[in-house]
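A quick write-up on the structure given underneath.
Rest of the complex left out; these chains stay put.
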């Protein structure tokens, strides 16, 4: 009997439902599913658990892992090879190349993607925008600032923001993408090019961050992102910069996209910051477990799961060829932008969500970003600190 | 004014009545000794005076002030606890000076006071030890020191010398007496030591089962005990009680004690009026061991207060200064106090001499003094 | 218990005022301690809509126990959507033996270290004590290797072992410090009565240790019941303790946050601990050793 | 009586004599292995190149250098001193005060005791969340006061980088002081009544009795309480995560969260180990002298 223990941190609401859909499929195919959810810290807790499980020689079969962390584990020789499933299912053809490279280690599939989240969204409240005469979200950062100033003058909190470092970083990376363009983003936040990090563009980015700080209400620190979303929803704030998981909040409250809320990409030239969830397959012993692992991989990349899961999660499928009829307008726009960005070379991994860099590097950057955002640090200082921190983290 | 008045004081622990209507009043500067069998309520009474036990009935006054509701710390009382109750975390010195410190006495004065008291109690060498490093008697002396160092209205001492050796005890007794004379403080003192009670007290309260039996001067308690209990309790070895009959013998009243062969007839001199109504009736004849000795000089002379009679000696108990000689009279063991050099051998016949001026007669039913 | 008992009848106005003040202070403190609980309960009794709209502190407009029911019976912990009730027993199976064993060991250690002082007893105690300060994150990785090689990975036994080992220093500390102030004479007397090491422990020492047993049990139970890190790391899947489930419900970063369910879950998870406090609290008896020993 | 029975009784006698050591031995051995062994392990890791998983390659003092170059670590250490100091002092004070107050034959003692104690029952995660609401200016106390009409009321520590660490103190004190109270209460209940009575006779007022006699005589409990509190302070990880998430920024980071972040989030096991060693060193520096004096004094008392 194929068996798979799955370690993940999708424990609530739509996600949990999505995972149980997978479980049902798996069990329908005769598998035995052992569920090991560990929520918390955006997967930090699960990663801690993973480490101790691996060390005790008792690794779970499939683990929710993403970005460079997959490569890290593969380097330790902890991951299993999925090539035979990949060939049988033709993954190379249906998975976008940028994502493929994340899933592979030295050419072999070691993980399977589940979805694509877009990070660089603005969620706006049309009613509030209307109050200052705007009908849609801003298209450039200047527009953004102008609009925000107007909102502020009208006594409306322009930007709803939560107070966690990753939220600061989310805003930060959209600004980098917007002000610097995809190439700069690649240099600065993916390649960690020192010149890019030191550049005036980066200074401008921090200037913009300081401006945004001014658009945020006083109570933001410690606020969860979904409370910020609720502010937009309830008319307490006009906009929020957040990934498309925010959409789930609107939908859950029965709001209709386009009517009750606006989804719009943050200002950038065909940029698209992706955040892909995936499962990495760990070395397990025993035929039943290996078999279970393969079956699981097959199911995850399968169309049925991709559709069900992403409908529930608010993201879009990580493979091509899944019909989007059932998806909402925002999702459709996401898919369209994705294709455009791919062509324009703007399809980039999110730094804030651990797609671009290994943990210690992104962590070093986020430290600086959040320290800047939460104090009155000058942009110059922020830039020099950024360079320093990256340098320190690199070796 | 630190006179002390207990007015109908009662105390119960749950269902157990421990003190039953105690009435005691002493003047300022008096020395009251509480005696009574173990468990009769002495410590409880001290605790009530100090304000340390839960609610009680009755009124307690110091001077004219009712203190039932006054907090213990405001009663200005010093107390030596039967269980010592030393502060385990403090050195001996600290234990002694704590009360002074609380009252804001300056360090210099405290040092002097503790030096004085330590000298008096012979614990100078122990001042820097903790209580756990002391012997029993040393602890007791520290407990004393804690009280003596203060200058309260009333001292309460609960068997403060019980763990001291005889010599130290005599010294301490003298010191307490001096202290009493010097300070003129009112003192309530519990002891089981008769000599202590006799030498220290200006008044003695004898208790039994929570009931006050007699409250009087030491001399009266010793010589004119109110009832059989007090008579038997005070004095060691205790008074001999013999069932006897009061008879009219040659126009004099006399006590007749049954014996197998012939009764012993002990004529009474200067019998008080109260005896008359008991003529012909049973009485309890009480005589202290020291009232019953070997034959005394002049006891044969007419008009002497001594009466002689012969008796067989059963047991002897030498105690150093005297020899306790036990005889059997009226089915009871009777103890006589005999000079060692005159002490007989068990089984011998011997002439005893009874001092009839020091006897007591009691009603066998009410047990009260006649 | 340092008050003088009989002052209940003490009618002095000063006393009445003091007493009043005392209660006032206590009640104020109680309010401080209760306020967050109030927020939790009121939140757990609100519907999600009400929470989304309004202030967190306000009283619920409509009281509903849906959240409680949901948390207990339906909440999804991963794919399993049958509430936290199934994890309850896991926690019990782990906490009860671990608490009992560590408390017992602590008691007997404390007893041996104070009443049967051997050379170096204080050093042994000091060394044991440092176990209290080792951050659990530090031991996580070596511990998993050890458990793995002992074959105790992902088992309740392994968890119990871990909790006993890292609870020991605390229980030993509690008991040792309590026993220091119990007079040695008691042990001497029992020795003369012919009792040996263990008899004295069972018959004399333990019966007068109730308050500290209560403290130790409270501490250990709280620590173990509320532990998340070890539970998540050393137990997997179906063995997971209740806190892992709680965490999985409360600590989601994406998706809709159901505060009412979170609070209900948190309260449910805390209930056994609360129960232990209430039951154990009764045994804070007063003045046990009083009057046994002079000095 | 043969020789065998006498050797046998010798054996039992020597077992008897060493029973106390035998009894302590398992705990001691466990502690040697699971505490000191693991400290050694961690100590080694701090000198290794470990990143994601432990490796044994020697890196010298490099990890310590990196640690001390991190701005964030300095913040964490400073926060630990502020937080640890305040937390321990306030908890001791409150715990002691509450225990003493509860010791006054309070009518509803059981209820109050449970009220003071119950926060301990909740996991830090929950405590953090609740206090986050309460202290959030827009949601909690401040807005409540505003609603009640006290509009000038301002309490924004949670969102103020300079003050955020104090909110952690508030929540931590709320949670732990009840337990300290329980510890003190247990000890108070063991104090000999006659000693207290003696103190009354010495004229001591109630506070004086507590501070002069009772509390000094339960001194060992302070050791327990301080150890427990120091432990909580050093390890208060969940609370910070839940209450401030280390923020705003990383202004309320503590060594525990720092270490966790480094070791498990950022794959800097070596730096994490180095920071853990620094934490241990800090604790030792404070606890060892205290312990030394405490156990010394204890010997004299015993």
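The first chain written gets the first letter, and so on, giving A, B, C and D; residue counts start at 1 in each chain.
One rule holds in what follows: a contact is a pair of C-beta atoms (placed from the backbone, for glycine too) under 8 Å apart; a residue touches a chain by one contact, two chains touch by 3 or more.
Predicted model only: the values in this text are computed from it and were never measured.
*Asks:* Would you mind giving the copy number of each chain kind in the full assembly?
*Replies:* Although only one copy per kind is displayed, the whole complex is A x1, B x2, C x1, D x1.
The rule is short, and it goes like this: only the chains that are shown with their structure count from here on.
*Asks:* What is the set of chains touching both chain A and chain C?
*Replies:* Touching chain A as well as chain C, we find D.
*Asks:* Can you tell me which chain lies farthest from chain C, using the average of the Cα atoms as each chain's centre?
*Replies:* B
*Asks:* Using Cα averages as centroids, what's the distance between chain A and chain B in whole Å?
*Replies:* Averaging C-alpha atoms per chain gives centres 94 Å apart.
*Asks:* Could you please state the distance in Å, as a whole number, between where the Cα atoms of chain B are centred and where those of chain C are centred?
*Replies:* 56
*Asks:* Mind checking the centre-to-centre distance between chain A and chain D? Centres are C-alpha means, answer in whole Å.
*Replies:* Roughly 37 Å separates the two chain centres.
*Asks:* List, in ascending order, every residue of chain B touching at least 2 other chains.
*Replies:* 51-52, 71-72, 83-84, 86, 88, 132
*Asks:* Among the residues of chain C, which ones contact at least 2 other chains?
*Replies:* As it turns out, chain C has residues touching two or more other chains at 4-5, 137, 141, 143, 181, 228, 247, 250-251, 291.
*Asks:* Which chain C residues qualify as touching chain A in the complex?
*Replies:* 52-53, 76-81, 137, 140-141, 143-145, 147-149, 153-154, 228-229, 232-234, 236-238, 240, 244, 247-258
*Asks:* Contact residues on chain A for chain D in the complex?
*Replies:* Within the complex, chain A contacts chain D at residues 41, 44, 47-48, 51, 54-55, 72-73, 76, 163-165, 217-223, 358-360, 363-364, 367, 370-371, 373-375, 385, 392-393.
*Asks:* Quick one: which bits of chain C touch chain D in the complex? Just the residue numbers, please.
*Replies:* Residues 1-5, 22-23, 25-26, 29-30, 32-37, 39-40, 55-57, 105, 108-109, 112-114, 116-118, 121-122, 124-139, 141-143, 146, 165-166, 168-170, 172-174, 176-178, 180-182, 184, 196-197, 211-212, 214-215, 218-219, 222, 226, 228, 243, 246-247, 250-251, 262-263, 266, 269-270, 273-274, 277-278, 281-282, 284-291 of chain C touch chain D in their complex.
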